[in-house]
Structures are given as C-alpha cells and as structure tokens.
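Provided herewith is a single structure, encoded as structure tokens, for subsequent inquiry.
A selection of the complex's chains, in situ.
Chain naming follows the written order as A, B and C, and within any one chain the residues start at number 1.
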Amino acid sequence: MNDRYDPAPGDRFSFGLWTVGHRGVDPFGLPTRPPIEPEEIVAHLAEVGAWGVSLHDNDLVPFGVPASERDRIVARFKAAAEGNGLVVPMATVNLFTQPVFRDGAFTAASPAVRRFAVRKAVEAIDLSAELGAGIFVLWGGREGVETGVARDPRDALQRYREAIDFLCAYIRSQGLDMRLALEAKPNEPRGHIYLPTTGHMLAFIASLADPDIVGVNPETAHESMAGLSFHHAVGQALWQGKLFHVDLNAQHGPRYDQDFRFASEDLKDAFLTVRLLQAAGYDGPRHFDCRAYRSEDDAGVYAAFATGCMRNYKLLAAKAAALDADAEVQEALAAAGAGELREPTPAFSPEVLERLRGEDFAAVIDDDTGRGHERADQLMLEVLLGAR
Amino acid sequence: MNDRYDPAPGDRFSFGLWTVGHRGVDPFGLPTRPPIEPEEIVAHLAEVGAWGVSLHDNDLVPFGVPASERDRIVARFKAAAEGNGLVVPMATVNLFTQPVFRDGAFTAASPAVRRFAVRKAVEAIDLSAELGAGIFVLWGGREGVETGVARDPRDALQRYREAIDFLCAYIRSQGLDMRLALEAKPNEPRGHIYLPTTGHMLAFIASLADPDIVGVNPETAHESMAGLSFHHAVGQALWQGKLFHVDLNAQHGPRYDQDFRFASEDLKDAFLTVRLLQAAGYDGPRHFDCRAYRSEDDAGVYAAFATGCMRNYKLLAAKAAALDADAEVQEALAAAGAGELREPTPAFSPEVLERLRGEDFAAVIDDDTGRGHERADQLMLEVLLGAR
Amino acid sequence: MNDRYDPAPGDRFSFGLWTVGHRGVDPFGLPTRPPIEPEEIVAHLAEVGAWGVSLHDNDLVPFGVPASERDRIVARFKAAAEGNGLVVPMATVNLFTQPVFRDGAFTAASPAVRRFAVRKAVEAIDLSAELGAGIFVLWGGREGVETGVARDPRDALQRYREAIDFLCAYIRSQGLDMRLALEAKPNEPRGHIYLPTTGHMLAFIASLADPDIVGVNPETAHESMAGLSFHHAVGQALWQGKLFHVDLNAQHGPRYDQDFRFASEDLKDAFLTVRLLQAAGYDGPRHFDCRAYRSEDDAGVYAAFATGCMRNYKLLAAKAAALDADAEVQEALAAAGAGELREPTPAFSPEVLERLRGEDFAAVIDDDTGRGHERADQLMLEVLLGAR
C-alpha cells in the first residue's frame, strides 16, 4: 500500500502508548497480546510512519517507582523517541487506574485524595515538560458518581475548578509553554461523569481563573456515546478558539466505549470531521486514541489498525479535497445554502429594527422551494463511495 | 386528594398552554382530544391550583393574524389569566412550526428567513412584556441539520450568536426587565440540533456580547435523550449562576421526546433534582413542560396528569426534607463524603506547592475503606419508598 | 446519472405511497409539501424507475369512505399502477392513525376496538388481494404502553396472537396466495411497543396456530433504534426462513424514528445488509420505507431522495460483488475465518463425546495468532471508499 495515502510527518499523526500498546484486556477477558515495552512501541510507530507518541505518566513510569528509577525510565524513553524521530506532542496524567481514585481525583470527597491528585498532575506536567509536550490533556475518568445522593454537583464542580486553577497557576509559575486540553466523557467508568460533553467542558473553562491556556480535547467515541455529532463538537470548539487537541477514533452509538479504528464506524461524520479540521487549518496533532480489536495480534495492530487510522484520515482528506473541487457538488452545496449561511445577520440598531419591522416577508413565508439537502448528501455519499 | 401535597401559589407551579393544551397528535396519529381555547385552559389550570401559565406566541395568537385581531386576542387572554389569578412568568417564540423555518430560523441559510425569525422573536418579546413575563425562553428546534455536508457548524453558531445578540440589544434598548433562557435539545425534530445540551448552551452564552441577561432553561427529557443526568445539568447551571428557568417532565432514555408527567420515569433523578432546586433556593417557576398520554381525555389531563406533576414535586420535596432530617441517613451521607466534598482544595502558591511536594500520601494510597455509597443510595431508596 | 446504477425492474425496488408521498409534517411542524394524489405518486415512481408501489389501506382509501367511493378509488389507482407498469407487491393496514386505536388495536383493552381492528385488517387483506399483493405487512404501532401498570404483557400477547391467528385463518379460508410479514419497532409512537425487535417477532411467530404463512419485515431504522445490527436481524430472519419482506432506510442510532434515505447513515451496516440479501438470493421486494428530509420539495423527493435509495442499493451491490471478486480481500476474509465458520461442529454421539473428552487442546489454547479482523474491515472500507 505504498501510495499517496502513506503518512508523512506533516500530517502530524500521533498515537498514545496506551492505544497501540493496549493488550486486549476487557471487563470480561484477560489480555490477548503479550506485554510490550514503550521503546518497542515507539519503534513500531516510527516504522508505520507516525509523527508523534503521547502518554499518561504511568504508561511510561509505573505508579510508585522511586525517583531515580523514574529518571532512568524517562531518559531511556526520550532517547528511544528521538532515535526514532518521534516527537511527544502531548502527555497526560492517569487519575483513574489506582484504587485511591476509586471515588474521584480532583472531585474526590477526601481532601487528601484531592491533594494527591493535584500533586500527581503537577508531576505529570513536569514529565510532559521534560518530554517537550506542549499539550497536557486531562481526562477526569473518575470525576463522577454512580449515585448522586451524597454529592452536591455544585461542590464537585467547585473542587474541579480549584484543581484546574491550581495547575494553570503552576504552569504559569514555571513559565512553561504548555496548554491544558480537557477531555469530556458522559459515562464509563462512572455512572455519570461531571462535565459529560465537550459543551459542558467549554462552559466550565469559561469559569476558570485563567481560561486562556485551557481548551478541549474532544473524542469521537465520547461524543458518540451521548448520541451527539462529533463534527459539531469539533466545530463549536474551533468556533470558540478552544480546539487544542483532538482524539480520533470510532464508536457505534450509545454503548460501552469502543475506541475503534478511526473511521471504521459512522463514516459520514468521520468525513465531515476531517473536512472541517482541514478547512479550519487546525495545526495540532491528529491523535488516534483507539485500540485494535481484542482478536488481533501485534502484527495486525501496526499493519492494519494503526496504518488504517492514518490511511483513513488521508483518504477522507483526499475525498474532502475532491468534493470541494467537484463543480457539480459545489453547485449543489451552494443551492443547499452553504454560502448564504456565511452572510451575517444584521446587528441591532434602532434603524435596523425599524427596517425589520417594515420588511415584507410574504414571499419568504410562501416560498416552498426545496433546500436540496438530499441531493447534496447523496452527492457527498457518491464522492465517498468513489462513484464520482 | 386534599392534603399537604396540594399546590399553593408559593410553589410557583406553571404549565405551558401547549402542555395541558396538547391535543394528542403525534407523528403517527390524529388528535384525540377536541380543540380547546386558551381561556378554557387558564380556567382549568386555576382550578387545579397552578400559579402560572406560559405560552409560545402562536399558542395564543395564530400565525399571521392581523394586528387588531392580535390585540383583541391578547387582551382577552390577559383578562382571563388575571381573572383566574394566574401570572404569566414566561413566554417564548415558536420558530419551528411554520414551513418557512423548515431549515432553521436564526441559523437558516437564507438571510431573509433569519431576519424574519429575528423579527418574530422581537414581536414575541413585545408580547411577553405585555403579559408581564420576566423570562423569555428560546428553543431552537429547527437550528440543526439532517446532513452536515452543506453547513459549516462555525457559520451556524456565528449566525446563532448574532441573533441572540440582537435580541439582547433589543431588550436593553427597551429597558425591559426581561432575561433570556436558552433551551437545548440534542435532536428531534432535526437529526442533530446545534448546542445540543445545557452544557453547550452555557458555553455559547459565555461567547455572547451581553451574557448577563442570558441563562438556560434545562429540560428533563432533553438531557435524558442524550443519556445525561438531569440533576447534574441543573447543578452546573446553578453553579454558573445561569438557571433562569427549568422545564420539568420525564423521559425514558434515548428515544423520541416523550415529555411525560413529571417524575413518572427515572424517579431517582427526579428526586435529586427537586432536592437540589430546594437546597439551592431556586426561586423561579417550577415549569412543567409535558403532555398527557394520547390515550387521555381532558378530564384526565387536569385531574391526573397536571395534578400529578404538582403532587409529585411536593411529594419529592417532602421526601427531600425527610431525608435531610433523618439522622441515620445524614450519618450515611457524611460517611459517604458529602461534607468532606465541601472543603476546598488549596489554591496554588509556592508554599502550598512545597508542602504538597513533601506530603506523605502512603496512608491515603493504602486506605481501602469503602466509601459507603451503596448504603447511602439504599437509604435514599427506602426514604423514597416510604420504608423509613 | 444514466449509468449502470440505474434501476431496472429485476431489482424489485418498491416504495410506499406514504414514503415519497410524505408531506413533511412532524411533531413540531406543519407539512412543507403540497398535497399529492396517489396517481401522481405512481407516475413519478414509474418515471424514476421503481418496480413496485405499496400502501396502507388509508393511504389510498380515506378512513370511513362509503364502499362505492372506495371501489371507484381502488379501480382508478389500479389502472394508474398498471398504466405505469408498476406492481403492488405488498399492502398493509393502518391501525395507528385513527383515535380509536389510541390505546392499541389488536391489543386494545376494549374488545370492541379489537374486533374493529380485526375487521379493518380483513378488509385491508381484501384490498391487498384485489391489488395483487402477495405480502401483507402488519406493523403494530399502537400495540404497546406508556405505563405498564394496567396491562399484563401476557394478556396483550395472547390477544395479539388471537388476532394474527384470525387473519391467517381468514387468508386460508379465502384460498389467497398471501403471506403475512410482521414488523417490529421498539418504541414510538408508544413508550414501549410489544414484540419490540425482529427477534421478538420471530419468537412470537413460532407460537402461532399457523406459523407457515407468517414471517417478518425487518426495518433498518427500527432495529437501529434499539442499537442493534440490522444485518444481523436480516441474517436471523433468513436463517429461520422468515424474511418475507424488508424495509430499507437509515437511522442514526437510538432517537426518534428517522426513516432517512437508504444508506445515508451507517454505511457499513447498509453494505453488509445488501451483500447478505444478494448472497442469500432473497427475491422479495427491496422496499424503501423512508421519507425525504422535511426541507425538500417534490422535485428533490424523486430526483435525489428516491433515486438515491435505489442508486445506493445498486452501488453497494456492485461493491459487494467487487469485494467478493478481489483476491486480496478474499484472502483476508479467509484468514479472518469466514470459510472455517462454514464447517459444522460435530453432532453429539457417545463416540464424538469420547473423542472430545480425549482431545488435546493445548495448542489451541496457546495459539495467540491474530484473527485479522482489522485488516479485513480496513480492506472492506477501502472497497467502500473506492480506494481499491
């Protein structure tokens, strides 16, 4: 498959250590793939053409290892990444695996657990800085409840804000060139997670002490678990200037978090997402936060799964370019109003109001011309199917 | 059922004309209840003890009637409301029924449709002011897509903002004592609606020119359609100072918009919502935006459905008070961390950081004491069931 | 678009009068398309290349018209269909629109309503026979509840069975060459509908007095509303010899019934469905039970929407043939076990058991070779995208 869909560094494709490194364990089954070292993962990623590798602190440094051991591990990994020509564009902190976080991290009831979570995040920020990561993602997997009876959600949000404010102040105090990207998820592993969608996160960010360095990291599967349009989530984040990172994968609607190979479900929304990212000039990582089916071995993980994620992005980007270069499609999109929608609605002024009050809308009200969305959608589908 | 669960004006219970006035039509069936006049509805609502009545412009004034007729209709209605001792705490604009809005109102591609939508909203604001409504709700039922191919979501959000900014400026220009409450819904009647949840709305509000007079109107069914916790949505709105209105009803998870009698589904979340509203001192309307099953007649609409909504609120409020007065339950909630969560996480300072870096968390990490959520939840359930 | 994807009579493409004839009304909006006569619909369908037209009794004959008027209407329609070269492969009975059915038809509590429903179905069978339809579909849209408190589901199923048994006996008594196809739906317009999926229907059929002439009519949207795989539903129906009819459309997961243009959502499942129907030699109608977006006019309904349904079927059938002719893909499917799965598991006998008890499975248990599903899926995706 050596062709124009091969990945190039300029594509900024990255994978988490925990994605291709996932060993196939699930709630009902043991691992199906043998253990693997971070350095091996890095070598494989380089081979298949990835540009970056991301990680949670504990993907690299096991929880609780002494400082000296930690330094050795980090140095070895850094060397491996550099040796393989991979950057570390993003890092994050694991605040969900250890039992200490079983009832929350930043929103744990226990003040000591919260302090510990903050310190762990501070240390992970240090690690991120050391690895050169400009983006620090925060996913609050345990920040939620199974039952709300002993939790006032307002208290939880207040504690959440205090923790993020702390981390922002720490980043500023260190003069780091780093931004936070908050990742929402509606549920799993908790019954209900606070700030369940990208929208809630954007609202929360507006309440922070230092919102400028905080944005979002929307994930396909997470929005889809709430039945929401992922490309709309990405669109709102872009529109609010807050798309700091993006997690691409696939999900078949509301159910367990599937994290499938990018574009392997809901192809239309995947296409619209790629088209939007390209059109918006998004220049951050195209990060694949997914994992291979449990039935696969490591050969398949790289040759089919990881390669497939990148190929699908490029295939869809090429389709987007083709669609935008197809005169008939462009005419159909225009007929469906894509251009009209770019014209502003007038701002209020007494004069505009006066004019509006006097405007005759009879023809507008009576106009029953079709909007042509079926045609536009069908043409898109035919572009996708390679039928034009 | 004359008892302590009977509604009183201080409960601030309100119903929309379109709720008890719903005639039972659905996508697969004709109306099952005979036509009814707004004035009859008002009389019935007064009889069953409601405090307020709300309305869309066209619930009262049919679309397209001349101004003189409109004035006559409004005057008659106003007299009926006053005569029955009902206030009009909220009004809204219908931007979804007429074919002119079939592809959006504030986010229609057609600039003329958008201008018409703005003018219709301005006129509905005038009507609201005339009726003394301090809250003006906006639900953008048609602001969305079935296919995203011909719509850049960023354009749509920009148009949406311009329209809301226009209305805010208009309200300011008129010196009205009125606030906007935006209502989110994930889908239906459009495939995907922009700003699909209360979270997205809160984020959007932060981007407005005049955010102070704009808040949200969360609705039980709408959040539940995305599988989200309604009491968490209400909690975030309260926490951000934006709970301007609330639409109470019931819904059985992701499916068509059911708008069932308040508390008739997901009793636990209904209880937590009532408890939160009461605890937060929310003093706006308790608005029931629901409709009776299509199998009912108007006798049932008032005697069972509307009465049931209000009774359930009061029953649950009484349960909330009982729960908070039950020493064993309070002890269980404390054990589960309800109080601890109120203690702040320390703010950043070099000294705090220093202390944090030196803190010994070994005991915290090793602590495997249960958090007691099962007990707390079970006690709540027994309070709900009247078993304690 | 005159090409090899143009419909031909052999494709057996059919549409319901209520599909292309849908006027765009929805729970929140008025019709957006002007009224249209059945005969006009038939002419348009013929123009775009459909083979068949289906109908509910009341799509053609308004509820309650006198017999003489009914006969005139039917004769006119029959002439129009024949004149346009269209067959009527399927008809059905509307047991959901009229208020009399607001609480059920075959499962209404009222014995009189049930008798009326049975009589209406008998008359619709007569109409079907008159029009030459060999398939009579039954969709029990009102056979369900919003609340289960006053309904024992066992009673409801018993009444349901009695009604179907009655209709089977009637068909036999008339010597008609007609089979029933039962259509499941999980909810909407009722809160919960009895026999909510194709699986429940198949189980119910096994309980009937005369199961041979009763099969199923699975619908894409209806299975998707429960999050289920449509092609698995079709597969089970085929495997049990019960796929008597099929309703093709598209749906974006659990939400209101969308009935979108075939293949416009969940392209992968649409592809697998077409591939399965073709592979199984299904020779019944390919029936499109969907409706155009409300934003469209009748020009779009035929030129884009109806044409798109048929083109998509043929595009996907061509992809299926291409996939099955692609040596690399075939090798990948074989590696993923498609062929192995065709080998039977041995039947029980004392000897087989003996052999099994003695078999050494150590190598099987230790084998950690990947199954190659990622590769197979990626190759399918590339075939779909026209990238190979």
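Here, contacts are C-beta pairs under 8 Å (C-beta built on N, C-alpha and C of every residue); 3 or more make two chains touch, one makes a residue touch a chain.
What you see is a predicted model, and the numbers here were worked out from it, not measured in a lab.
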*Given 3 placed copies of the single sequence, how many copies form the entire complex?*
4
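Simple rule for what comes next: only the chains that are shown with their structure count from here on.
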_Rotating chain A so that its CA atoms sit on those of chain C: what angle is that, to a multiple of 5 degrees?_
180
*List the centre-to-centre spacing of chain A and chain B in whole Å, with centres computed as mean CA coordinates.*
30
*Distance from the CA centroid of chain B to that of chain C, rounded to the nearest Å?*
37
*If you look at chain A, which of its residues touch at least two other chains?*
227, 254, 268, 368, 371-373, 377
_chain A contact footprint on chain C (complex, rising order)_ = 5, 32-34, 227, 252-255, 261, 263-268, 292-293, 295-301, 303-305, 307-308, 311-312, 315, 319, 368-375, 377-378, 381-382, 384-387
*Contact residues on chain B for chain A in the complex?*
64, 98-100, 102-103, 106-116, 118-119, 122, 145-159, 162-163, 165-166, 169-170, 173, 186-187, 192, 194-207, 225-229, 231-232, 235-236, 238-240, 254, 268-269, 272, 276, 279-280, 332-333, 336-338, 340-348, 350, 353, 356-357, 359, 361, 364-365, 367-368, 371-373, 376-377, 379-380
_So in the complex, the part of chain C that touches chain B is made up of which residues?_
24-32, 96-99, 101-103, 141-142, 146-147, 186-189, 191-192, 225, 252-258, 260, 264, 293-295
